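Encoded as structure tokens, the structure appears first; notes follow it.
Shown here: the complex without one of its protein chains, the others still in place.
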Amino acid sequence: MESVRVERGTRASRIFAILAVPALAALVTLPWWGGAGDMRLIAEMAYFLALAQLWNLLAGYAGLVSVGQQAYVGLGAYALFYLTGVLNMNVYLALMIAGPFAGLISIPVSFAVFRLRGAYFAVGTWVVAEVFALSASLIGVLGGGSGLSLTPAILRQVSPDRATRDTILYLMTLAVSVLVFAIAYLLLRSRHGLALTAIRDSEPASASLGVNTFRAKFIIYIVTAACTGLVGGLIFLQKLRLSPEAGFSVNDWTVVVIFMVVIGGIGTIEGPFIGMLVFIVLRELFADYGTIYLMLMGAIAIAVMLKAPSGIWGWVIQRYDLQLFPVGRRLALGAGPVTTGPYSGQPEMEQL
Amino acid sequence: MEWVNTIIQGILLGGIYALFAIGLSLSFGIMRLVNIAHGDLIVLSAYVALIVGQNTGLDPISSLVIVAPVMFALGYALQRGLLNSTLSGGLLPPLLVTFGISVIIQNGLLQGFGAYTHRLQEGAIETASVQLPGGISVGVYPLMVFAVAVCAIASLQILFYSTRLGRAFRAVSDDADTAELMGIDNRKLYAVALGIAMIFTAIAGILFAIRANFDPAAGPIRLILAFEAVIIGGLGSIWGTLLGGVVLGVSQAVGAALSPTWQILAGHIAFLIILIVRPNGLFPRTRD
Partner (left out) sequence: MSLLRTQNLAAFYGDFQALFDINVSVEEGETVAIIGANGAGKTTFLRAVAGALATAPDTVLFDGQPIGDKTAHEIVRLGIAMVPEGRRLFPSLSVEENLLLGTHSERAGPWNLKRVYELFPRLRELRRLPAPSLSGGQQQMAALGRALMSNPRLLLCDELSLGLAPVVIRDIYQCLGAITAEGTTVVLVEQDISRALDASVRFYCFQEGRLALNAPTKNFDHAALTAAYFGL
């Protein structure tokens, strides 16, 4: 009987890993060969990618289709602004608290919204975000309806010099984005990821096999909330001004993120990256035409949902069995790997 | 007496919320479709009425004779062309496609009309009031809107329980497969259902736009209010939709009486409480 190994990588993924190193090096050194505008754009791409990965983790893997993640963007941002502006905390410390704070708040929220399923869960999470936004606008110490601004003193804590500050913020955003990506990847490669995939494919079946579906979903919800909060803090640290409308904006933080994930390929790790690129390209291409690019995103998302529900990357996987970030396990017999069929990470949402 | 006044205002406010909710309730009850673009379609109706008014000189309520058929046709086309294909794919496709439609409508209106607010002018009726016993003054317009809501719901009751079409709707809502086996063309029926939902949406849009300012971004909050009214009342129940609207309106009125800025928040909180305590709403009928 031949020996059997479990293989984690694919040839494509190994090639990709090799190519990714110089690309990443280029991005990290950008402050020294690029301009402030370039850094802002890449930072934006980085935080959108992070938000997209997080939403994908939630909806594409745990089956929790939330239209309310903007709640945690806003919570993280408000935590940062309040701690630095009102409590005079050091900005780095405040940033480190912003994420866990959002994660903490997500715990009672989950008790409420986890009672809902499907579309009700979606709109329920949205209502929760609206509650946060309205509450923020009513609390005087948070600046009420007009919000808060970061004072120059706070910014100087990052760095007294403008250029260094831009560089630090850029690198932090890049680092957080890579961190979120890594967390998502490692999570999905682990036992928990396998459990999540099982839950996504069939919750009743996986429950019957002993997977604690509630706990898995709960953990994912908290973790993504915390990460989203951290990203929210970083975003508004760079925007300098925070209002309830901006911090909790469903259009800015959720609508485009959902479109990115769906167009790129929901339930795949590569998908959010591709979707983010599509978004940025469309936005830059049609920058002179107002919000037409959003209408295009919407139209493309509709077309994808109707014709190719697994998105661009899902189509690639089906066509070419390509995986750059393999999360599955393949059986390898004896000398070389035998493909036992692609891990096609396409979510089949519960029929509700 | 102040509290009585507040409750009455809240009940009347419930009228417009019930009208918002009808379209959503119909499409959910018959097709199990939660239409994320619903709020934007309410706003779109207001803009259509605006254009009709500008080009024909008709007052908003009269312009309904044009707006209603237009919205019916739009709903029919939307369901037939786009939404019917999403119904068998599970949760995500209908949610995302209607999300896409919502974004397209919002930004299309933004591109076409700009970010300015508008209001439809109906005339004296907007500010007229009547005196009720006990010294309570009630606006004629809110009273009329409430009456329209009650008539709308009553007409739906008649439609569903006394007509052939209504019978088909109820059958399809119960068991779409078997309905098809009885000779009902489900795809066409769904399209008619959304068309009818759009008629009520048009009514809601025009009545709302006479009373409040609207702009291209006014859709999402209308969706949330409609959704809250439907959920509070309980899915699948026609009169529940009216009740849900009233509960929402009263919650908001009570909140507003405490402080005007608390109005919407009070409604959200009431909704969340009911959602946690009675997830199926107060009078649920539809099997999920």
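Chains here go by letter, A and B, matching the order in which they are written, and residues are numbered from 1 within each.
One rule holds in what follows: a contact is a pair of C-beta atoms (placed from the backbone, for glycine too) under 8 Å apart; a residue touches a chain by one contact, two chains touch by 3 or more.
None of these values were measured; they are calculated from a predicted model.
Contacts of the undrawn chain with the visible chains, over the full complex, involve B. Contact with the undisplayed chain is limited, among B:182, B:221, B:258 or B:273, to B:182. Within the complete assembly, B:167 is the residue of B:80, B:118 or B:167 that touches the hidden chain.
Taking the complete complex into account, residues 164, 167-168, 170-171, 173-175, 177-186 of chain B touch the chain not shown.
Here, only the chains that are shown with their structure count from here on.
Distance from the chain A centre to the chain B centre is 33 Å, each centre being the mean of its Cα atoms.
Contacts from chain B toward chain A in the complex involve residues 32, 34, 82, 85-86, 89-97, 99-104, 107-108, 110-111, 220-221, 223-224, 227-228, 231, 261-262, 264-265, 268-269, 271-272, 275-276, 279, 288. Of all residues in chain A, those touching chain B in their complex are 65, 112, 115-116, 118-120, 122-124, 126-128, 130-131, 134-135, 137-138, 250, 255, 258-259, 262, 266, 290-292, 294-295, 297-299, 301-302, 305-306, 309, 347-352.
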